[in-house]
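Read the structure below first, then the notes.
Every protein chain but one is kept in place in this view of the complex.
Per-chain residue numbering starts at 1, and chain names A and B are given in the order in which the chains are listed.
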Amino acid sequence: MKRKNTSLYIGLVLAGLVALLVVVGCFWTPYEPTAMSGSAKFLAPSWRHWFGTDNFGRDIFSRVMKGAGTTFFISLCTVAIGASAGIVVGSLTGYFGGWVDDVLMRLNDAMTAFPSILLALVLISLLGPGEYHIILALGLVFIPSYARVVRSEFARQKELNYVSSARLMGAGNLRILFVHMLPNTGPVLLPAIVIGFNNAVLAEASMSYLGIGVQPPGASLGYMLSESQSYLGKAPWYALCTGLTIVVLILGFSLISQGLRRRKKRRRC
Amino acid sequence: MLEIQDLHVRFHDSDHEAVRGIDLTVNDGEIVGLVGESGSGKTVTAMTVAGLLECDRVEKRGALHLDGCDLLRCDRETLRTVQGKDIGIVFQEPMNAMNPLMRIGPQVEESLLAHTKMRKEERRRLALAAMADAELSNPEGIYGKYPHELSGGMLQRVMIAAAIVSEPKLLLADEPTTALDVTIQAQILRLLKKLNGEKGMSILFISHNLNVVRKLCSRVAVMEKGKIVETGSTDQVFYHPRAEYTKRLIAAIPTRRKIT
Partner (left out) sequence: MKYTAKKLLLAAVTMVIVSFLAFLAFQIIPGDPTTTLLGTDATPERVEALRHSLGLDRPFLVRYGSWVAGFFRGALGTSYSYSMPVGSMLGGKIPITGLLTGLSFVLIVAVSLPVGLLSSQKENSRLDQVLDAVNQVLMAVPPFFTGILLTYVFGLVLKWFTPGSFVAPGENFGACLRYLIFPAVAIALPRIAMTVKMLRSSMQSELRRAGYVRTAYSRGDSRRRVLYGHVLRNALVPVVTFLAMTMADIVAGSVVIEQVFAIPGMGQLLLRSVSTRDFPVVQAIIVIIAFWVVLVNFLADVINQRIDPRLRLQ
């Protein structure tokens, strides 16, 4: 190994930081996130309030912890739905092929051309706003991208020797698909999942910013950012700290994904 | 004209040398064959002569002169004056070696563009002439086509035309017929011989195929694992081989005579 995989390490640190905030935030925050205080409005960041306070005197750091938790939760659920459905669809169509595969591929291409946020917006307009509707909408919207990655891997791998030998030994199709082939798609699937997570974070934050995501009093980083905009002059730290948390989270995961890909490349040689 | 003395070439990421001290000469108007199996170092030698090895990945030692000009020096400017103008190269896979998005004509003119300030009409004239020399039957028609529209044999003639258009002193042919059908192979070999005869152009012909080398070359050098194990005139090497390896190579040539 000539060069240290710095991306991976920095990514792990950054993402780990935010993950730590999230986990801790589930059990404890420095202040009650919804606790308002008339006297403590618009305080700049200090030792007492690491991120300062907002227009209601609430501690921003605590709210960021909770908000990051919400974002994390929603993104994880989104990835879970999208990836599992995508794996099922992608593995079946990639392995069996046929006209179903052709039709679904066309559909997939068409869906990908259309921006995912807009598709999600369409779904939300039908379902109504709210945390669980966002999860459903985003999960559905992201299925095609996972399906495509899985499908191309399965289509490629079904020609490989280990698949034919498994078949010759009498393994049933389902067993071949999920016990043999699926683990082998890991190196390709894992970065795709990480990227999907990032996209989900971005999408959730955008939708919460627009007001159609998590509704108050639920905490959400996107919603906090939209609130903070009105007070940019008085309390710029509100927007800055909230936004930076999102950036650190996304940057962390994208560096991890880049680091994973670099490791995979080197191992191939 | 081309003189190689004690050439050593080692790639940075390998612990042994690819070329371990070879001496080779190509005189004016000669056709010299460099024979060996894969891994013998013949292609590396060819690429060193051509100046196509990336300098920061390779370590070279020895002497390599083309009419006195030292080709082991690494600066791009020196190499550029020679590449395309004094040395023309024909590669093994013509379809792979050409730009699929560019028409044939400009690709044949490439070395003229790099080395001269000729106007478009002048370049086109020379390119068409070179294509005719390469025995292409319809130079004007082919000029405007794309590589994927031509067959392998025609493409290789285009490559030859591109290599000779600047009238180089030396033509480096790296397994030019290996990827072609056998009937086309014979045609290309005859073409090379004709070009050598008409233009007095020296040819360094790299191949692993002894039969082909025997038909074309006047002198042969046999390489094994980075060293030249035998050199001499074609007749000498084929009918009176001295090195063990050469004998083995010759014995391995499939013949039509019955094996008794």
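Assorted remarks:
In this text, a contact is a pair of C-beta atoms (placed from the backbone, for glycine too) under 8 Å apart; a residue touches a chain by one contact, two chains touch by 3 or more.
Because the structure is a prediction, the values reported are computed rather than measured.
Summary of contacts with the chain left out: across B:Gly84, B:Pro176 or B:Gly226, the touching residue is B:Gly84. Among A:Leu76, A:Met105, A:Leu190 or A:Leu251, the one in contact with the hidden chain is A:Leu251.
From the options B:Asn27, B:Asn96, B:Asn211 or B:Ser233, the residue with contact to the chain not on display is B:Asn96. Interface with the hidden chain, as seen from subunit A, comprises residues 110, 113-118, 121-122, 124-126, 129, 198, 202, 205-206, 209-212, 225-226, 228-229, 232-233, 236, 239-240, 243, 246-247, 250-251, 254-255, 258.
Contact residues of subunit B toward the unshown chain are 50, 52, 76, 80-85, 87-89, 91, 93, 96-102, 110-111, 113-115, 146, 148, 159, 162.
One rule holds for everything that comes next: only the chains that are shown with their structure count from here on.
Spacing of subunit A relative to subunit B, judged by their CA centroids, is 55 angstrom.
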